[in-house]
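Rather than the whole complex, this shows some of its chains in their spots.
Labels A, B, C and D are assigned to the chains in the order they are written; within every chain, residues are numbered from 1.
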Amino acid sequence: MEPRTVEASRSILVKWMGPTDANSAGFVHGGTVMKLCDEVAGLAAIRHCRLRVVTAAMDRMTFLLPIHVGELLTLKASVNAAWRTSLEVGVRVEAEDPRTGDVRHTNTAYLTMVALDEHGRPAPVPPLASSGAEEERREREAQLRRSNRLAEREEIRRRRERAGEEA
Amino acid sequence: MEPRTVEASRSILVKWMGPTDANSAGFVHGGTVMKLCDEVAGLAAIRHCRLRVVTAAMDRMTFLLPIHVGELLTLKASVNAAWRTSLEVGVRVEAEDPRTGDVRHTNTAYLTMVALDEHGRPAPVPPLASSGAEEERREREAQLRRSNRLAEREEIRRRRERAGEEA
Amino acid sequence: MEPRTVEASRSILVKWMGPTDANSAGFVHGGTVMKLCDEVAGLAAIRHCRLRVVTAAMDRMTFLLPIHVGELLTLKASVNAAWRTSLEVGVRVEAEDPRTGDVRHTNTAYLTMVALDEHGRPAPVPPLASSGAEEERREREAQLRRSNRLAEREEIRRRRERAGEEA
Amino acid sequence: MEPRTVEASRSILVKWMGPTDANSAGFVHGGTVMKLCDEVAGLAAIRHCRLRVVTAAMDRMTFLLPIHVGELLTLKASVNAAWRTSLEVGVRVEAEDPRTGDVRHTNTAYLTMVALDEHGRPAPVPPLASSGAEEERREREAQLRRSNRLAEREEIRRRRERAGEEA
């Protein structure tokens, strides 16, 4: 399969936060942001794979600053790394007060998406053609997160075995 | 502050998946499930702290099996560990086909919630009184995830420094 | 058809009330609660019949106490009585303030559901195997409501006939 | 207080049923119709009382015929009877297929609404000035439903006492 550049699948969603996105104190729900992160990551993955995709994991999503009703949410997604049938998409969330123009970085999320063929089985995805220092750094960090994830799962499995406990 | 048991804050949400929760193929969006996980984790955290809480991080959420429109989603949350002003809540998601009664474990999620005082500043949370082998195992695993998270952040920071790159 | 126990179809829905469930004064709409009652009654009926069901009537639903945004609504449904192609489902609604843990009984509703076969025609439903004093009492009360409903309909029909009025 | 005519508070809501109002088979949920009945009954009650109102009970709501996505729902509400601080509102629901112009009577509902003063306490409502045979018949039938409701409640209370059971 032809490698595809990071640029080719870069995706963006922009949504104005309304009362239904927030609690009664006017703070946007974490769940609202998670849902939009899932949406924009799916968009980037579809563009990279040209296939239907499903979310396999949300790995580390941090909430740095609160978001308010009336602010503009911009979600930028790009593919960080591609493996055989899955890929990691990084999402950066920014909130802007449109009256003042102030922009704040509010969230970062990393999602693993799996491509599916027409029978719903995992399908091979195009390799990623990273270029430049930043894209290569992102690819290495995605690899590190993946290794840590697998190591953590293994560590927990071993601990449970030792203790004779079930999951 | 008085320690509180895991039992005291155990929480549950049960929702029937409708067409607005899914894509046009009838599969429930990952984002829908994330949003409900955030909701039920917030519920458990409020019950533990008796304070307003915000989501600080969603740490590892896996999607094991697809969920369909017409299925019943049950989300069970319990506090795994409590630190000074934050706590980890574990969420287990199960989907059931109400016609057959078949239940499948579809997701697991771990969220870090922070308690806030009336001025919106982080506030101390009651210690967790874990009891029994399973609750103690969950507490140790929450501690492991936290250590790994801090170590990963440190590792990425060091790598970037070495490379003279900016975040 | 094999009789089925009340326990086998007992159903529960749990939902956190948000701003879209309420009027601007923060009180949850009666209509929101009715809709959820219909949902949980349908769930119990599907579990009892293992068939598609439709709502035939909502018979007596009382609103005892107001419910507020931010409260947790728990709806518990169980089959009270089963007739040839229909059944009565009782729903008990409780509201809880998650900060204080106070629970209030806010509503009771009785719904008649009809089972449908694959052509959309009324289909026989399994008999109900009530057991114990409470379940038997509920069954008798369902029977009383049904008799009253039929008698009231007859009384109104007779009055209108006497008066030569049309419905 | 000045009596008010039935005409003065007659209310109507008209809504086009969309995909979010229905199940995946295209049938409109009973709960959707209940919610709109509550809305239009509240509207008629506000117009009669010129006060805030709450739903006290939904008494008998029948579902005669299924409603489909794409149909137009018309809900007509009028005050049937007024007591000291409450009133009964009758709602007639009709569904129309806008392509053929066919109209079907799909539901009837009777709701009891209570008027509230600015402190949220029950407030006196204007008497109803029924006029003509039909309005007077509706008022008598509302009275009958109210008597039956009170008698049924009493009957169930007595039965439970005899059996030494708790509610």
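Note that a residue touches a chain if its C-beta (ideal position, glycine included) is under 8 Å from a C-beta of that chain, and two chains touch if they have at least 3 such contacts.
Remember, predicted model here, so these are calculated numbers, not experimental data.
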* Structure fact -> Given 4 displayed copies, the complete homo-oligomer in this file holds a copy count of 6
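Here, only the chains that are shown with their structure count from here on.
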* Structure fact -> Max Cα-centre separation from chain A goes to chain D
* Look at both sides of the chain A and chain B contact and report whether the same residue positions are involved, with over half shared, or different ones. => same
* Intercentroid distance (Cα basis), chain C paired with chain A, Å -> 42
* Residue list for chain C, restricted to those that touch at least two other chains -> 39
* To do: For this assembly, give the contact graph shape among line, ring, star, complete and other.
  => other
* Which residues, counting only chain D, touch chain C once they are in their complex? -> 25, 27, 29-32, 34-39, 42, 52, 54-63, 66, 109, 133-134, 137, 140-141, 144-145, 148-149, 152, 155-156, 159-160, 163, 165
* Touching residues on chain A, where the partner in the complex is chain C -> 19-20, 22-24
* Please give the residue numbers of chain C that touch chain B in the complex, ascending. => 11-16, 39, 43, 46-47, 50-51, 72, 98-101
